[in-house]
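This is the structure I want to talk about, given as structure tokens.
Here the complex is missing a single protein chain, while all its other protein chains stay put.
A and B are the chain letters, set down in written order, and residue numbers restart from 1 in every chain.
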Amino acid sequence: MFTLPGKLADHAGTDGWICIVLDWLLVCLSGWIMLLTLRKYPSLTLPELLEQLFGRWLGKLLMLLPIGYFMLIGWFNLATTSIYIKNWFLPKTPPCVILFLLAVPGYMIVRQGPSIHGRFCELVFYMSIFMILLPIMPLAQGHWLHLLPVVKEGWRPILDGAVHTLNAFAGIEIILLYYPSLQKKRYALHGLLAANTITLIIYLYVTIICFIYFSPDGIARLDQPLLILMKNVGFRFLERLDSLALAAYLLVIFTALAPAAYSATFTLSRLLGMPDHRRIAAWYFSAIVATGLIVQPTWKMSLWWEQRIVNAVLVLLPFVPIALYVYVWGMEQVRKRRPG
Amino acid sequence: MKKLLFAIVLLAFITRGGLDRAEIENLSLRLIVGIDLDDDGNLVFSASNPIFDKESKIKEEEFVTRADTLWDSRAKSDRTFMGLAVSGKIQEFLIGKRVMEHANWFRLMDPLFREPKNSVRARMIMVDGPVEDVIRHKPEDKPRLPLYLTKLIDTAHRKNVTVRTMLLDFWNQDVEKGKTASVTELRKESRLMITGTALLDEKGKYRLSIGPEETMLLRMLQNERKGEFSFTFHALFEPDQPTITSDAYSFSIDKFSVKTKTGYADDRFRFHITIKMRATLGERLFPLDMPRETVKLQQDMAEQFEDRFGDLIRKIQQAQIDPIGLGLHARAREYRHWKQVQDHWGEALSTADIHVTVKVSIVNKGLID
Partner (left out) sequence: MFFRSGILDRWFRNANKRPNVPNPAEGTGPSPQADADPAPAYADSAQIRADPIAISASLLDNLALANRSFPQAPDLVIRRFAAGPQKTPAALLYLDNLTDKNALNSHVLRPLMNAATPASGNWKAVPYTTIGNVRKIRYWQEAEDAILQGLSVLFLEGCPEANVFETSGWPKRPIEDPQMEASLKGAHQGFVETGSQNIAMLRRYLPNRELRIAEHVLGRRGKTKVWILYLQDVADPSILRELQNRIAAIDVDAVVNTGELAEYIEDHNGSPFPQLIVTERPDSAMSQLLQGRFVVVVDRSPSVIIAPATFTTFFQNVDDYSTRWLIASFIRLLRFAAFLIALFLPAIYIALISFNYEVIPLELFLSIAESRERVPFPPLVEAFMMEITLEMMREAGIRLPAPIGQTIGIVGGIVIGQAAVQAGIVSNIMVIVVATTAIASFILPSYDMGTAVRLLRFPMMLMASLFGIIGIMISSIVLAIHVISMQSLGTPYGSPIAPFRWHDMKDTFVRLPLKMMYNRPRSTHPTQDRRLKMKQPPKEPS
């Protein structure tokens, strides 16, 4: 979220906010198609579903793909967070120590089940909702004129920007794993739309404020415009809130980490036939800390991985649901024709 | 067993912490940083740090050195300051006029944006004279210099005697193609005086200074409504009498609104700015039958305003700068034409047609007639 306005401005100038809306549309559609597929098999978890669709061995093999993907996302999340912390707060502390600090609550929350994740997300939501109001303060120094004219260079840069920032919305594929555990499946679509819309509103809000405050010529050069903007936010008793805002954002990071890491470890443990996922979660987090010892996470590395993830998401979000749906539909047609 | 292992690992990691600790009494906080050019054209950096020790009699110490960059000067100052020099709470930047007469001097400020801990809330001040004099100024009847300067500038800004540009705002203005930067101007005579605003061009080079009243006009054109706007005019319709200035009147503007219309014709931009003001009469040194002749006074005010605005705009156009920010309007409304001239907007503005219309209404005339 912090680098989003900068990247958008880089690709699409001040029309970047339209990219966000486009992304939102795409993700909602993709989620809806996923739901269509999942509705046909309401009580099968993803491993079982894959087994049924593709046969036992191929299904198990295919299962490794989402597991790997989620593990990567979890690791990436933690590594990027540790880079932020190292830059902003603790420059001299070795990165593996920071990773360890992050891994401890990470493990604590992943070893619980999804109901605890849900409680945690609720709690974080209510605790961080007031932070939303903080960036309003420097708004008086901004110029709404920055946003005009709309669509100044045509639609192509906007599409370009949308494509490159799609991973900001990537999280919706969790639904593939959580769907069978839902109790009120009728509301799955509502939940999906609500979650996406909340994300949309927050991103739009942040992006538009950054565009208004910073000059359009300069914003593309800033790495984390929101945080730099927050440097100017302050009260009489607390002068600069950027560090505090970033520290509070840690909470939100864990809400993103928990479902991804949990899905990965849980499905892996089911695949391997283990009774619960806690041991795998312990190994996973130890591995993350160990990579911090071996390889120092750097900004460049994070950007490189981000690029890979963006590419993966570009394939995943639009195409995989459609492919899955078509495949399932195809199988149904075949089955219909088989009995005489 | 597992818990023991975890405890050992925890201990091992925890003991590696605390490397970034730096207690505040061990810090040498740079509160004012000054950049100047000496007679040979070398960069001279100065810094003023507060002293926390109760045993010392003076409240701050300064350090002046020749260095190549800001970073370099900080490293050099570590040789004499008692603590680590940090830039997290810089209150003011004093830039000498000689420095500002060079283009792109702002690049010296680069590390302040790169390091996350640095402050971007420092006030930018141009010093008309040697910076060292100002930094070493230690008046006995005033608080510490950094606090004193801060209060001075904030108060002057509230009265719209000068602008207040923080570092980040300056960066914004510097990068922005549609607007040129403006900073506070300071001079040291027997005491520190704010003389007005210094206007810079697109490359940050110093162009011209304007006084307090012109600053107020500039702020109005920029549609910055905070603070007080008070003027003293001489009525054009009253005979000029040599005794106690008896054709003068003063008023303050409570509210005003600025509407800018942008157009493009005949190969140049056209800006039509309409300002509506509501004034409160503060002083009137000649008799006037208020209920019937208010219109006369209002017209007088409007005319004088338009003249003054015209003068200011002519000055600005002659200097080929745009502190008002008309470029933003141009970009918003006439994007295609803007694109052609965006890299030399000052020049384009100097040929533009800028017309200001003012409408004043006196809403409050005070307790007496």
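Following the convention adopted for this analysis, a residue touches a chain if its C-beta (ideal position, glycine included) is under 8 Å from a C-beta of that chain, and two chains touch if they have at least 3 such contacts.
Only a predicted model underlies this, so the values are computations on that prediction, with no experimental measurement involved.
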item: Touch criterion as defined above, residue of A:19, A:38 or A:109 at the omitted chain; value: A:109
item: Given B:53, B:141 or B:267, the one touching the chain that is not displayed; value: B:53
item: Selected from A:191, A:218 or A:318 as touching the chain missing from the view; value: A:191
item: Chain not shown, touching residues in subunit A; value: 85, 89-90, 93, 98, 101-102, 104-105, 108-109, 111-116, 118-120, 122-123, 126, 178, 181-184, 187, 191, 236-241, 243-244, 247-248, 250-251, 254, 276
item: Interface with the undisplayed chain - residues on subunit B; value: 14, 17-18, 20-25, 27, 29, 31, 50, 52-54, 86, 88-89, 91, 117, 119, 144, 146-147
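Keep this in mind: only the chains that are shown with their structure count from here on.
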item: Approximate Å spacing (C-alpha centroids) for the pair subunit A, subunit B; value: 41
item: Complex contact set, residues of subunit B against subunit A; value: 9, 13, 16-17, 19-20, 113, 116-117, 119-121, 166, 168-169, 171-173, 175-179, 325, 328-329, 331-333, 335
item: Complex contacts: residues of subunit A adjacent to subunit B; value: 87-94, 96-97, 100-101, 141, 143, 145-146, 148-149, 152, 213-218, 221, 227-228, 231-232, 234, 239-240, 242
